[in-house]
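Of the protein chains in this complex, all but one are displayed in their positions.
After this line comes chain A, so read on.
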Amino acid sequence: MPYDSAFLLRAYRTMKTIRIFEERCIKEFEAGNVPGFVHASNGQESIAVASCIDLSDTDIIGSTHRGHGHSIAKGCDVIGMMKEIMGKATGLCKGKGGSMHIADFDKGMIGANAIVGGGQPLCNGAALASKTLGTKDIAMSFGGDGSANQGTVLESLNFAVVLKLPHVFMFENNGYGEGTGANYALGCDSLADRNRAFGMPSEYVDGTDFFATYEVCKRAIAHARDGKGPFAIEAETVRFDGHFIGDPQLYRGKDEIKLAKKNRDCIKIFRDRVIKEGWLKAEEMDAIDTEVIALIETAVKEGLAAPNPDPETDLMADVYCSY
(Lines give C-alpha, C1' and ligand atoms only; values in the text may rest on other atoms or scores of the structure.)
Protein backbone atom coordinates (compact mmCIF):
# COMPACT_ATOMS: atom_id res chain seq x y z
CA MET A 1 0.00 0.00 0.00
CA PRO A 2 1.70 3.18 -1.17
CA TYR A 3 -0.01 5.39 1.43
CA ASP A 4 -0.51 4.58 5.07
CA SER A 5 -4.03 4.60 6.37
CA ALA A 6 -3.44 7.50 8.78
CA PHE A 7 -2.44 9.66 5.81
CA LEU A 8 -5.45 8.56 3.78
CA LEU A 9 -7.86 9.11 6.63
CA ARG A 10 -6.40 12.54 7.23
CA ALA A 11 -6.71 13.46 3.56
CA TYR A 12 -10.29 12.25 3.47
CA ARG A 13 -11.23 14.01 6.69
CA THR A 14 -9.79 17.31 5.49
CA MET A 15 -11.46 17.16 2.09
CA LYS A 16 -14.75 16.26 3.68
CA THR A 17 -14.39 19.06 6.24
CA ILE A 18 -13.96 21.53 3.40
CA ARG A 19 -16.95 20.11 1.52
CA ILE A 20 -19.29 20.22 4.49
CA PHE A 21 -17.97 23.62 5.56
CA GLU A 22 -18.65 25.10 2.11
CA GLU A 23 -22.06 23.49 1.77
CA ARG A 24 -22.98 24.84 5.18
CA CYS A 25 -21.66 28.32 4.28
CA ILE A 26 -23.99 28.32 1.29
CA LYS A 27 -26.89 27.33 3.51
CA GLU A 28 -26.05 29.89 6.17
CA PHE A 29 -25.58 32.58 3.53
CA GLU A 30 -29.01 31.81 2.13
CA ALA A 31 -30.43 31.97 5.67
CA GLY A 32 -28.95 35.44 6.07
CA ASN A 33 -26.37 34.44 8.67
CA VAL A 34 -23.32 35.14 6.50
CA PRO A 35 -22.95 38.69 5.21
CA GLY A 36 -21.10 39.97 2.17
CA PHE A 37 -19.52 38.19 -0.78
CA VAL A 38 -18.68 34.53 -0.22
CA HIS A 39 -16.90 32.32 -2.75
CA ALA A 40 -17.22 28.62 -2.07
CA SER A 41 -14.58 26.09 -3.10
CA ASN A 42 -16.64 22.90 -3.05
CA GLY A 43 -15.49 20.66 -5.87
CA GLN A 44 -11.88 21.81 -5.54
CA GLU A 45 -11.07 20.17 -2.18
CA SER A 46 -8.53 17.65 -3.50
CA ILE A 47 -6.14 20.38 -4.65
CA ALA A 48 -6.17 22.24 -1.34
CA VAL A 49 -5.53 19.05 0.60
CA ALA A 50 -2.96 17.54 -1.80
CA SER A 51 -1.05 20.84 -1.71
CA CYS A 52 -1.06 21.39 2.03
CA ILE A 53 -1.02 17.93 3.58
CA ASP A 54 2.80 17.73 3.67
CA LEU A 55 3.36 21.35 4.65
CA SER A 56 4.32 22.35 8.18
CA ASP A 57 2.91 25.29 10.12
CA THR A 58 5.97 27.33 9.18
CA ASP A 59 5.57 26.73 5.47
CA ILE A 60 3.54 29.55 4.02
CA ILE A 61 0.48 29.58 1.84
CA GLY A 62 -1.17 32.57 0.22
CA SER A 63 -4.73 32.10 -0.86
CA THR A 64 -7.45 33.72 -2.93
CA HIS A 65 -10.99 35.04 -2.59
CA ARG A 66 -11.99 31.34 -2.79
CA GLY A 67 -9.90 30.51 0.24
CA HIS A 68 -11.89 28.49 2.75
CA GLY A 69 -10.51 25.18 1.49
CA HIS A 70 -6.90 26.30 1.56
CA SER A 71 -7.36 27.61 5.09
CA ILE A 72 -8.86 24.38 6.34
CA ALA A 73 -6.22 22.30 4.55
CA LYS A 74 -3.48 24.38 6.17
CA GLY A 75 -4.94 23.71 9.60
CA CYS A 76 -6.96 26.80 10.41
CA ASP A 77 -9.57 26.26 13.09
CA VAL A 78 -12.92 25.79 11.37
CA ILE A 79 -14.84 27.20 14.29
CA GLY A 80 -12.73 30.36 14.22
CA MET A 81 -13.26 30.50 10.46
CA MET A 82 -17.03 30.20 10.72
CA LYS A 83 -17.08 32.93 13.34
CA GLU A 84 -14.97 35.11 11.06
CA ILE A 85 -17.24 34.51 8.10
CA MET A 86 -20.15 35.56 10.30
CA GLY A 87 -18.30 38.73 11.32
CA LYS A 88 -17.94 37.84 14.98
CA ALA A 89 -15.50 39.28 17.50
CA THR A 90 -13.96 35.89 18.26
CA GLY A 91 -13.40 35.02 14.60
CA LEU A 92 -9.92 34.29 13.27
CA CYS A 93 -9.50 37.96 12.32
CA LYS A 94 -11.82 39.38 14.98
CA GLY A 95 -14.56 39.88 12.41
CA LYS A 96 -12.52 42.49 10.58
CA GLY A 97 -11.75 40.36 7.54
CA GLY A 98 -14.61 38.07 6.65
CA SER A 99 -14.64 35.29 4.09
CA MET A 100 -12.33 37.03 1.64
CA HIS A 101 -9.74 38.03 4.23
CA ILE A 102 -9.13 35.04 6.47
CA ALA A 103 -5.59 34.66 7.74
CA ASP A 104 -3.91 32.65 10.46
CA PHE A 105 -0.21 33.40 10.76
CA ASP A 106 0.29 30.70 13.39
CA LYS A 107 -0.67 28.18 10.74
CA GLY A 108 1.39 29.74 7.96
CA MET A 109 -1.72 31.00 6.24
CA ILE A 110 -0.86 34.58 5.30
CA GLY A 111 -4.21 35.47 3.93
CA ALA A 112 -7.06 34.94 1.57
CA ASN A 113 -7.02 37.79 -0.90
CA ALA A 114 -9.84 39.73 -2.48
CA ILE A 115 -7.55 41.12 -5.16
CA VAL A 116 -7.02 38.67 -8.01
CA GLY A 117 -3.28 38.17 -8.31
CA GLY A 118 -2.64 39.74 -4.92
CA GLY A 119 -1.23 36.62 -3.29
CA GLN A 120 1.49 35.49 -5.67
CA PRO A 121 3.79 38.50 -5.13
CA LEU A 122 3.33 38.12 -1.37
CA CYS A 123 4.29 34.46 -1.53
CA ASN A 124 7.44 35.46 -3.37
CA GLY A 125 8.15 37.63 -0.36
CA ALA A 126 7.51 34.78 2.04
CA ALA A 127 9.82 32.60 -0.03
CA LEU A 128 12.46 35.33 -0.05
CA ALA A 129 12.27 35.58 3.74
CA SER A 130 12.74 31.83 4.02
CA LYS A 131 15.68 31.86 1.62
CA THR A 132 17.32 34.84 3.31
CA LEU A 133 16.79 33.51 6.82
CA GLY A 134 17.73 29.99 5.77
CA THR A 135 14.67 28.38 7.32
CA LYS A 136 14.03 25.81 4.57
CA ASP A 137 10.34 26.73 4.61
CA ILE A 138 8.62 26.97 1.30
CA ALA A 139 5.78 29.17 0.07
CA MET A 140 2.84 27.95 -1.93
CA SER A 141 0.58 30.43 -3.66
CA PHE A 142 -2.89 29.53 -4.84
CA GLY A 143 -4.46 31.26 -7.77
CA GLY A 144 -7.18 30.55 -10.24
CA ASP A 145 -6.95 30.37 -14.00
CA GLY A 146 -8.22 33.97 -13.94
CA SER A 147 -5.28 35.16 -11.88
CA ALA A 148 -2.85 33.70 -14.40
CA ASN A 149 -3.57 36.68 -16.66
CA GLN A 150 -2.93 39.31 -14.04
CA GLY A 151 0.25 41.34 -14.48
CA THR A 152 1.26 40.86 -10.86
CA VAL A 153 1.26 37.10 -11.38
CA LEU A 154 3.24 37.16 -14.60
CA GLU A 155 5.80 39.44 -12.94
CA SER A 156 5.94 37.15 -9.94
CA LEU A 157 6.62 34.05 -12.02
CA ASN A 158 9.63 35.68 -13.60
CA PHE A 159 10.75 37.24 -10.32
CA ALA A 160 10.67 33.88 -8.57
CA VAL A 161 12.88 32.35 -11.26
CA VAL A 162 15.34 35.24 -11.21
CA LEU A 163 15.71 35.10 -7.42
CA LYS A 164 15.40 31.31 -7.35
CA LEU A 165 12.73 31.43 -4.69
CA PRO A 166 11.28 28.39 -2.92
CA HIS A 167 7.80 29.07 -4.20
CA VAL A 168 5.29 26.60 -5.62
CA PHE A 169 2.73 28.36 -7.81
CA MET A 170 -0.48 26.35 -7.71
CA PHE A 171 -2.96 27.37 -10.38
CA GLU A 172 -6.38 25.87 -9.84
CA ASN A 173 -7.96 25.88 -13.27
CA ASN A 174 -11.68 25.46 -12.66
CA GLY A 175 -12.53 26.68 -16.13
CA TYR A 176 -13.88 30.03 -15.02
CA GLY A 177 -12.42 33.37 -14.08
CA GLU A 178 -15.53 34.67 -12.35
CA GLY A 179 -18.09 34.33 -15.20
CA THR A 180 -15.65 34.16 -18.11
CA GLY A 181 -14.35 30.95 -19.61
CA ALA A 182 -10.69 30.07 -19.09
CA ASN A 183 -10.69 28.91 -22.70
CA TYR A 184 -11.38 32.50 -23.69
CA ALA A 185 -9.31 34.43 -21.16
CA LEU A 186 -6.15 32.32 -21.38
CA GLY A 187 -4.74 33.16 -24.77
CA CYS A 188 -2.47 30.13 -24.74
CA ASP A 189 -3.39 26.49 -25.30
CA SER A 190 -1.83 25.34 -22.07
CA LEU A 191 -1.25 27.30 -18.90
CA ALA A 192 1.34 24.74 -17.80
CA ASP A 193 3.31 25.38 -21.00
CA ARG A 194 3.11 29.11 -20.54
CA ASN A 195 4.36 28.87 -16.98
CA ARG A 196 7.22 26.64 -18.12
CA ALA A 197 8.30 29.35 -20.53
CA PHE A 198 9.22 31.49 -17.52
CA GLY A 199 12.05 29.07 -16.87
CA MET A 200 10.76 26.80 -14.15
CA PRO A 201 9.48 23.23 -14.06
CA SER A 202 5.79 23.28 -14.74
CA GLU A 203 3.29 20.44 -14.79
CA TYR A 204 -0.34 19.88 -15.63
CA VAL A 205 -2.38 17.55 -13.45
CA ASP A 206 -5.99 16.45 -13.21
CA GLY A 207 -6.84 18.19 -9.97
CA THR A 208 -9.86 16.00 -9.32
CA ASP A 209 -7.43 13.13 -8.77
CA PHE A 210 -6.12 13.61 -5.25
CA PHE A 211 -3.30 11.13 -5.69
CA ALA A 212 -1.98 12.51 -8.97
CA THR A 213 -2.14 16.03 -7.53
CA TYR A 214 -0.42 14.94 -4.34
CA GLU A 215 2.44 13.32 -6.26
CA VAL A 216 3.06 16.48 -8.32
CA CYS A 217 2.91 18.62 -5.20
CA LYS A 218 5.36 16.35 -3.46
CA ARG A 219 7.88 16.79 -6.30
CA ALA A 220 7.25 20.52 -6.46
CA ILE A 221 7.66 21.01 -2.72
CA ALA A 222 10.86 18.94 -2.69
CA HIS A 223 12.21 20.98 -5.59
CA ALA A 224 11.52 24.25 -3.79
CA ARG A 225 12.76 23.00 -0.43
CA ASP A 226 15.98 21.75 -1.98
CA GLY A 227 16.80 25.27 -3.12
CA LYS A 228 16.16 24.61 -6.80
CA GLY A 229 13.77 27.51 -7.19
CA PRO A 230 10.10 27.83 -8.08
CA PHE A 231 7.77 25.23 -9.56
CA ALA A 232 4.42 25.77 -11.24
CA ILE A 233 1.41 23.45 -11.30
CA GLU A 234 -1.78 23.75 -13.28
CA ALA A 235 -4.42 21.56 -11.66
CA GLU A 236 -7.66 21.24 -13.56
CA THR A 237 -10.72 21.14 -11.36
CA VAL A 238 -14.42 21.88 -11.10
CA ARG A 239 -16.20 24.68 -9.29
CA PHE A 240 -19.45 23.22 -8.01
CA ASP A 241 -20.94 26.54 -6.99
CA GLY A 242 -21.01 30.00 -8.55
CA HIS A 243 -18.26 32.57 -8.69
CA PHE A 244 -19.92 33.83 -5.52
CA ILE A 245 -22.74 32.31 -3.52
CA GLY A 246 -25.93 33.51 -5.17
CA ASP A 247 -24.39 33.69 -8.65
CA PRO A 248 -27.14 32.51 -11.03
CA GLN A 249 -24.40 31.02 -13.27
CA LEU A 250 -26.29 31.59 -16.51
CA TYR A 251 -22.99 31.19 -18.35
CA ARG A 252 -22.68 27.52 -17.46
CA GLY A 253 -23.76 24.76 -19.79
CA LYS A 254 -26.96 22.82 -19.34
CA ASP A 255 -26.44 19.99 -16.85
CA GLU A 256 -22.77 20.93 -16.60
CA ILE A 257 -22.75 21.07 -12.81
CA LYS A 258 -24.96 18.01 -12.47
CA LEU A 259 -22.62 16.01 -14.68
CA ALA A 260 -19.54 17.33 -12.91
CA LYS A 261 -20.97 16.32 -9.56
CA LYS A 262 -21.65 12.89 -10.96
CA ASN A 263 -18.39 12.27 -12.80
CA ARG A 264 -15.78 14.70 -11.51
CA ASP A 265 -16.40 14.91 -7.79
CA CYS A 266 -12.90 14.67 -6.31
CA ILE A 267 -14.13 13.24 -3.02
CA LYS A 268 -16.19 10.57 -4.76
CA ILE A 269 -13.20 9.73 -6.95
CA PHE A 270 -11.01 9.45 -3.84
CA ARG A 271 -13.50 7.20 -2.06
CA ASP A 272 -13.96 4.93 -5.05
CA ARG A 273 -10.21 4.58 -5.47
CA VAL A 274 -9.34 3.79 -1.87
CA ILE A 275 -12.17 1.29 -1.61
CA LYS A 276 -11.28 -0.34 -4.91
CA GLU A 277 -7.63 -0.59 -3.91
CA GLY A 278 -8.62 -1.90 -0.52
CA TRP A 279 -6.75 0.91 1.22
CA LEU A 280 -9.71 2.11 3.31
CA LYS A 281 -13.12 0.78 4.20
CA ALA A 282 -16.31 2.68 3.45
CA GLU A 283 -17.29 2.45 7.12
CA GLU A 284 -14.10 4.24 8.19
CA MET A 285 -14.96 7.14 5.91
CA ASP A 286 -18.62 7.13 6.88
CA ALA A 287 -17.57 7.47 10.50
CA ILE A 288 -15.48 10.50 9.53
CA ASP A 289 -18.46 11.99 7.70
CA THR A 290 -20.51 11.83 10.89
CA GLU A 291 -17.76 13.51 12.90
CA VAL A 292 -17.23 16.22 10.31
CA ILE A 293 -20.92 17.02 10.08
CA ALA A 294 -21.01 17.33 13.88
CA LEU A 295 -17.95 19.59 13.86
CA ILE A 296 -19.43 21.95 11.29
CA GLU A 297 -22.73 21.95 13.18
CA THR A 298 -20.79 23.04 16.26
CA ALA A 299 -18.98 25.70 14.22
CA VAL A 300 -22.27 27.15 13.01
CA LYS A 301 -23.83 27.04 16.48
CA GLU A 302 -20.81 28.70 18.05
CA GLY A 303 -20.62 31.15 15.18
CA LEU A 304 -24.21 32.24 15.61
CA ALA A 305 -23.81 32.51 19.38
CA ALA A 306 -20.49 34.37 19.25
CA PRO A 307 -20.49 38.05 20.23
CA ASN A 308 -20.32 40.82 17.68
CA PRO A 309 -17.35 43.16 17.81
CA ASP A 310 -17.89 46.32 19.85
CA PRO A 311 -17.61 49.44 17.69
CA GLU A 312 -16.45 51.46 20.72
CA THR A 313 -13.32 49.42 21.21
CA ASP A 314 -12.86 47.42 18.02
CA LEU A 315 -13.53 49.82 15.15
CA MET A 316 -10.24 51.67 15.58
CA ALA A 317 -8.17 48.80 17.01
CA ASP A 318 -5.28 47.39 14.95
CA VAL A 319 -5.02 50.07 12.30
CA TYR A 320 -1.38 50.39 13.33
CA CYS A 321 0.91 48.60 15.76
CA SER A 322 1.52 51.99 17.32
CA TYR A 323 0.67 55.50 16.15
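One rule holds for everything that comes next: a residue touches a chain if its C-beta (ideal position, glycine included) is under 8 Å from a C-beta of that chain, and two chains touch if they have at least 3 such contacts; residues count from 1.
Assume contacts and distances are computed from a predicted model.
K.L.:
Just by its UniProt name, which of "Alpha-ketoacid dehydrogenase subunit beta", "Energy transducer TonB", "Helix-turn-helix domain-containing protein" or "Putative ABC transport system permease protein" is the chain not shown in this complex?
P.N.:
"Alpha-ketoacid dehydrogenase subunit beta"
K.L.:
Using the touch definition from the top, which of A:K136, A:R252 or A:R273 touches the missing chain?
P.N.:
Candidates A:K136, A:R252 or A:R273; residue touching the omitted chain: A:R252.
K.L.:
If the hidden chain were put back, which of A:Q44, A:S63, A:Q150 or A:N173 would touch it?
P.N.:
Considering the complete complex, A:Q150 is the one touching the chain left out.
K.L.:
Could you tell me which of A:G69, A:G87, A:G229 or A:G303 touches the chain that is not displayed?
P.N.:
A:G87
K.L.:
Just name the one of A:M1, A:A31, A:I115 or A:A222 that touches the chain not displayed here.
P.N.:
The single option touching the absent chain is A:I115.
K.L.:
For review purposes, identify every residue of chain A that touches the missing chain, sorted by number.
P.N.:
35-37, 87-89, 93, 95-101, 113-118, 146-147, 149-152, 176-187, 248-254, 256, 308-311, 314-316, 319
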